[in-house]
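One structure below.
Just one protein chain is left out here, and the rest sit where they should.
And then chain A:
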Amino acid sequence: AHTMHGRKQPYRVAELARLMYDDMLSTAEVLRRWKGEEVEAEHDGADDEAQEDELFQRRKAVGDDDEDRIIPKLDYSALEAKWTDEENVEALRHRFASARLTGANGE
């Protein structure tokens, strides 16, 4: 049961609210924790060293894109695959007004 509870559920809003203003963590760190990518490392108990290592690696990696950007970087070949998949296309259709004429049409 402990393992079940110890495992944090990723993308929880309350979790982000807590992490967001924790100034001890870098923003990248906050997001990785929020997304639950670091759960394993924390579980082992050797979290301190692991974190520090990862932190250092991250520093080096980040140095490359040290610029602000407005348009996010995207992997277009992955997107191409995603949006030619019928399932994803169907799933997005409900976001369009023309999808169902019976839907509440705002104005």
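The definition used in the following text is that a contact is a pair of C-beta atoms (placed from the backbone, for glycine too) under 8 Å apart; a residue touches a chain by one contact, two chains touch by 3 or more; residues count from 1.
Here is the rule we use: contacts and distances are computed from a predicted model.
A.B. asks: From the list "Translation initiation factor eIF2B subunit delta", "Vacuolar fusion protein MON1 homolog", "18S rRNA biogenesis protein RCL1" or "Mediator of RNA polymerase II transcription subunit 20", give the UniProt name belonging to the chain omitted from this structure.
C.D. replies: In UniProt, the chain that is not shown appears as "18S rRNA biogenesis protein RCL1".
A.B. asks: Please give every residue of chain A in contact with the chain that is not shown.
C.D. replies: Interface with the chain not displayed, on the chain A side: 11, 13-14, 16-17, 20-21, 23, 27-28, 30-31, 34-35, 63, 66-74, 76, 79-80, 82-83, 89, 92-99, 103, 105-107.
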